[in-house]
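Data block below; observations after.
The other protein chains are all here in position, but one chain of the complex has been omitted.
Order of writing sets the chain letters: A and B. Residues in each chain are counted from 1.
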Amino acid sequence: MKIAVASGKGGTGKTIISTSLALSLATDKNVHYFDCDVEAPNGHIFLKPDIIKEEKLGIDVPKVNLDKCDYCGACADACEFSAILVARNKIMVFNELCHGCYACQMVCHVDAINMEMHSTAIYREGNAGNIHFVEGRLNLGEPMPTPIISKIKNLLPKEGLVIIDSPPGNSDSMVEAVIDTDFVLLVTEPTPFGLHDLKLAVDTVKLMNIPMGIVANRADLGTKDLWDYAKKENIPVLMEIPFLRKVAEGYSTGIPLVDVIPEYREQFKVLYKKIESLVSEKER
Amino acid sequence: MKIGIPANSNNLDAKVDSRYARSQYIIFVDSETLEFEAVNNKNMNSQQGAGTGMSQDLIKGGADIIISQNVGPKAWEVLKEFGIKVYKAVDGMSIKEALEAQKNGKLEEITSATEEGHHH
Partner (left out) sequence: MKELVVVSGKGGTGKTTITASFTYLAKNKVIADCDVDASDMHLITAPDILNTIPFKGRKKAVVNEDKCISCGKCEPACHFDAISDINKINPIKCEGCGVCDLVCPVDAIDMVETIAGDLHISESRYGPMIHARLRIGEENSGQLVTLVRQYAKIMSADRKKELIIIDGPPGTACPTTSAVTGTNLAVVVTEPTLSGLHDLKRVTDVIKHFRVEPVVIVNKYDINKNMTDKIQEYCNEKNIPLLGKIPFDKVVVEAMVAGKSIPEYYNGELTIIIKEIWEKVYKLLTEVN
């Protein structure tokens, strides 16, 4: 089962929830944790994995063989992203604009283009107890998180329990992290900003036709509007966590919620059971 | 020679735009005859790549030199690679004034990017 943990708004507690869920379930089963928030992956702060592998990831970009190139410009014309310039018998490639679509190679009539990997991110893999940990980390300044998230998701195991920490927001990078999962857990806070951004996240997940549930963090700071909205939309609020100063303090130094308050481990196991039954309900 | 200039309107009284790639128009003008052509700058609203796109358009449009107030680093790389010199216009200069100043050798040549790049 693949569970994505997302949030419309940043800072609602997505990483606290995703890591706590992983830690709680890992006491009696193997869990895979995939940190797909590649612009700011923070899962490692709370899971503290032993890293056993580190690799470069990137996008395939065109490398032009100047001996073969006749500067016809067909590749530049075919590129929708202005990543190639051909003029005055010179050719330039702009790697940071390239999306890796291979159109240039396809149209080259003299076979002058080879696609080679241009590294934009680091992939890290390791273990924390029963948790198999995978993280993508986009290099600072690189503009495209989505291809990296896609490559990491290609490494998902076919079976087993996977928790995917998604980027916040509702852009194409969140979609890439969440798509083709079995369930989306939306973490929010019941404030006007939280609810507003949650609605955007709900609309995005609906496009992908994946069942979802809500976790209300700092559930006592805000209004009842979140619950009214959830009821109207038929989205279950699966868990509520009140604002607890010691949890906030623990978070600030990298201590997971379930280490600050071990009683919550049981609650996360219950949360998982609820998700399991919602997913099998959907399958029927 | 042909001079390429980012401009805020479509004639020679237009001001040389303060930005490089986000001007509304690109003006190509013959420095001798002052015959000119103003084209809409499609890089103004483009998704990434406005700077390099602007350089591409200037090069494809046949510019031998460029007059601009600013040039970002990626755009500058392109111009450097193609050997196209850039001369710095003063803020508020019209194209006519800039052409005159350039003819009289009064404009400084830009030898490195003046703006910060969008990508590190």
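The rule we apply is simple: contacts are C-beta pairs under 8 Å (C-beta built on N, C-alpha and C of every residue); 3 or more make two chains touch, one makes a residue touch a chain.
Every value quoted in this text rests on a predicted model; they were computed, and no experiment measured them.
K.L.:
Looking at A:I52, A:M106 or A:L155, which makes contact with the chain not pictured?
P.N.:
Looking across A:I52, A:M106 or A:L155, the contact with the absent chain belongs to A:M106.
K.L.:
Looking at the full complex, which residue from A:V175, A:V258 or A:L271 touches the chain that isn't shown here?
P.N.:
Within the whole complex, the residue contacting the unshown chain is A:V175.
K.L.:
What is the set of subunit A residues that contact the non-displayed chain in the whole complex?
P.N.:
Those residues of subunit A that touch the unshown chain are 8-12, 15, 39-40, 42, 45, 78, 80-81, 99-103, 106-107, 138, 140-141, 143, 145-146, 150, 168-173, 175, 179, 191-193, 196-197, 200, 203-204, 207-208, 221-223, 245, 248-249, 251-254.
Assume only the chains that are shown with their structure count from here on.
K.L.:
Where the CA atoms of subunit A average out and where those of subunit B average out, how many Å apart are those spots?
P.N.:
Taking the average C-alpha coordinate of subunit A and of subunit B, the gap between them is 41 Å.
K.L.:
For the complex, give me every residue of subunit B touching subunit A.
P.N.:
Within the complex, subunit B touches subunit A at residues 46-49, 52-53, 55-56, 59-60, 74, 77-78, 81-82, 118-120.
K.L.:
Please name which positions on subunit A make contact with subunit B in the complex.
P.N.:
The touching residues are 76, 81-83, 85, 87-88, 90, 92, 94, 96-97, 140-143.
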